[in-house]
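Can you keep this structure in mind? I'll have questions shortly.
Let's turn to chain A:
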Amino acid sequence: MTAAVDTQAVLEVSGIRKSFFGVEVLKGIDFDVRPGEVHGLVGENGAGKSTLMKIIAGVQPADEGAVRYRGDEVHHTHPRQAMDDGIVTVFQEFTLLPERTVAQNVYLGREPRRGGFVDRRAMVTRTAELLADLGVSFIDPQARVGSLTVAEQQIVEIVKALSFDAQVISMDEPTAALSDREVELLYAIIRRLTSRGVAVIYVSHRLKEIFDLCDRITILKDGALVSTDATADLTTDELVRRMVGRSIQSYFPDAVDGTVVGEPRLELEGCGNAFVDEVSLSLRAGEIVGIAGLQGSGRTELVEGIFGIDPFVRGSMRVDGASTRITSARAAVRAGLALVSEDRKAQGLALGQSVLDNSLLVIRSVFSARTSSSRREVPGVLSSLEISSRGLDQEVRFLSGGNQQKVVLAKWLLTQPQIVLFDEPTRGIDVGAKYAVYQLMRDLAAQGKAVLMVSSELPEVIGMSDRILVMHDGELVAELPAGSAEHEILGAATGAIHPHDEATDGGAR
Partner candidate 1 sequence: MKRIRIDSTVIVLGILILALIIGAILVATVGRNFFSAGNVRDILTGMSVLGLVAIGQTLVVLGASLDLSVTYVISLSSLLAATIMNGSPGNIPAAVAVTLLVCAGIGLVNGLIVTVLKVNGFIATLGVGLILQGILNTNFEGSSGNVPWEFQLIGATGVGPIPVSTIIMIALAAVVWFLLNRTRTGAHLYAVGGDPEIARLSGVRTRPPLIAAHVLCSVFAGLAGLLLASRLGVGSPTVGQQGGYALLSIAAVVLGGTLLLGGRGSIWGAIGGVAILAVVDSVMSVMQVNPFLKDVVRGVVIVAAVAVYSRRAIVRRRPRFGPGGTRTGGDDAAKAAEPEMAAAASELADTSSAAEGGRS
Partner candidate 2 sequence: TTDPSVAPAESDSPDESAETTEWFDQELFDKQMEERGVEPQGPADEPYLQHINAEMVDTSAFTSEGAKKACFANASISNPWRQTGWITMNEQLKSLQEAGAISEMETRDAQDSDDTQIADIDYFIAEGGCDVFLISPNSTAAMTPAVERACETGKPVIVFDRGVNTDCPVTFIHPIGGFAWGIDTAEFLIDNLEEGDKVVALRILPGVDVLEHRWAAAEKLFDEAGIEAVDYFTGADPAEIKSIISDELAKGDVQGIWMDAGDGAVAAIEAFEDAGADYPVMTGEDEMSFLRKWKETGLTGLAPVYSNFQWRTPLLAAQMVFAGEEVPKEWVLPQKPITEAELDDYLEANDGMPDGHYAKFGGENLPGYPTVWQERQIP
């Protein structure tokens, strides 16, 4: 790595303080990036990373402190000003308009003009070039963003930032929805940017990326600066210790003692809808089954099919041995299923409502008669998940990502589900929270519940699963035992290898 240690910082912030509703979320942060450097920013959920990025991007003003850019103090009050100066940000939340095309989104705010009018052709060709640069050919610049998958949207989001002639690019979890292949492509882009002298601020919860990419790493904890070090001076364990304040022995907890794999709780036989087909699988009590696959392979559709969002139109389903038809989410919940969905902001939470109301969402929706008894359980469940909020009344939108995810978990735990479907359960949450989620899965298994987990992070699939199912193009193509190697999974996921030609032990296909 070409650490540009001795060059002058291009962007420097000092003494940044910021409060929301009187709670200080940034407590005097000093931070700088140098040209050609990738500066990693890590910290637990709610540590204040995104807030810092937003201050740099001119989205929110800091309460105190200064931002110096190329030597001069700047006071950006609108993202426009920061962008014009050459500070560009990939925000944690998507900033794409689903109704507009890819090209229109990429050039939003600075559409190329000819003779005073928007030059649509230039917009499309330039977008196509940028996409090609990233090595992406499957996104049509004229496609509506709403018709793209989450991963494709994330790519567009990155392309949007790259389309600037930027001096500083901040990326707030750019890879949360990306698969390894696309992450790899992003690496290449970032390296090309830095070689041109662009400074990159990189926020991610995937520590591997941090170590792969960054020259220096800054750690935040609870809004305070912990340290800034050259990457070479840090080990993964040390980083985690500083982030979490304790060291985590293993990333993946072992199965709880006494967990027994029992009877099948959920069985699918030849199920299919418009998105997936010929799905046969069985989930046993006490078992954690992982589903791997490439982006767009239909894993989300599979769990949504099981959960009745897009009900299966073919095949049969059995819950605890009894034949069941699940044609709506309501039926699924009644049958004892729970779905921790992929996109918690869009599908999981009513952001303007309180923690309490969100926790009781499912109970009120399906088991309204149980509301008052469940209401009493809420504090217990919340504290067992170690949610840090300012109280049951706090609006969920003011929580950090990890805490929001925990509210989603709480909402399902209150229903005492028997079969829990997790879709990307650790997306965008920090190591500590991840560990809590893993522990929760283990506990559920130990209680004799069945757990199905979809994840794009292969280590997670490998580390947690008792069995691994692989999806490819809408179908389950392989079943692999626990502890399979990444390349085996990927081979099946890409369709390069067809493991079901070899002997597999029942279960799927």
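Regarding selection, all candidates are chains of the complex that A comes from, given by their letters.
Operating definition for what follows: a residue touches a chain if its C-beta (ideal position, glycine included) is under 8 Å from a C-beta of that chain, and two chains touch if they have at least 3 such contacts; residues count from 1.
A quick note: this is a predicted structure, and the numbers were derived from the prediction, not measured.
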Chain A: touching candidate in this complex (1 or 2): 1
Residue ranges of chain A in contact with candidate 1 within the complex: 57, 59, 78-80, 83-84, 89, 91, 94-100, 104-105, 108-111, 113, 116-118, 120, 135, 137-138, 140, 142-144, 146-147, 149, 160, 180-181, 184, 208, 211, 236, 250-251, 272-277, 294, 298, 301, 458-459, 473-474, 485-487, 490-491, 493-496
